[in-house]
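Only one protein chain is missing from this complex, and each of the others stays in its spot.
Here is chain A:
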Amino acid sequence: MPTAQGGTLYRGREGMWSWVAHRVTGFAIFFFLLVHVTDTALVRVSPEAYNAVIGTYQTPLMGLGEAGLVAAIVFHAFNGIRIILVDFLAKGPRYQRVMLWIVLGLFVVTMAGFLPRHLMNVFGGQ
């Protein structure tokens, strides 16, 4: 843990919390990726085996999990672009806070486009 004499290096506010969120979402996405490649590999076993496992992805509980996964990916993607801009633009660090609020705005817009459609697919009458 990064520590310094007489206190902590963590400074709070937008800079630190966006960094924390980037870590947590990246960590979660990585473990889903391990599971997802493995479940997709079942297409080499048999159509029945693949359909049985992918069927569990279509249950309400997993449907909510997919919404959370997409939310994590969308944040990680937009904040990742913000990190690149902070690193490469001359005035990037000065605008890192504004850019985080833009990231969050784009996040809300993207999720507003995705969630209704996805939740209707998962919970909509069959």
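Just so it is clear, contacts are C-beta pairs under 8 Å (C-beta built on N, C-alpha and C of every residue); 3 or more make two chains touch, one makes a residue touch a chain; residues count from 1.
One rule holds in what follows: contacts and distances are computed from a predicted model.
From the set "Succinate dehydrogenase hydrophobic membrane anchor subunit", "Biotin carboxyl carrier protein of acetyl-CoA carboxylase", "Glutamate synthase [NADPH] large chain" or "ABC transporter ATP-binding protein", the protein name that UniProt assigns to the chain left out of the figure is "Succinate dehydrogenase hydrophobic membrane anchor subunit".
The hidden chain makes contact, of the residues A:16, A:81 or A:109, with A:81. In the full complex, chain A makes contact with the omitted chain through residues 1-2, 23, 26-27, 29-30, 33-34, 37-38, 40-41, 43-44, 46-48, 50-51, 54, 57-58, 63, 66, 70, 73, 77, 80-81, 83-84, 87, 114, 117-118, 121-122, 126.
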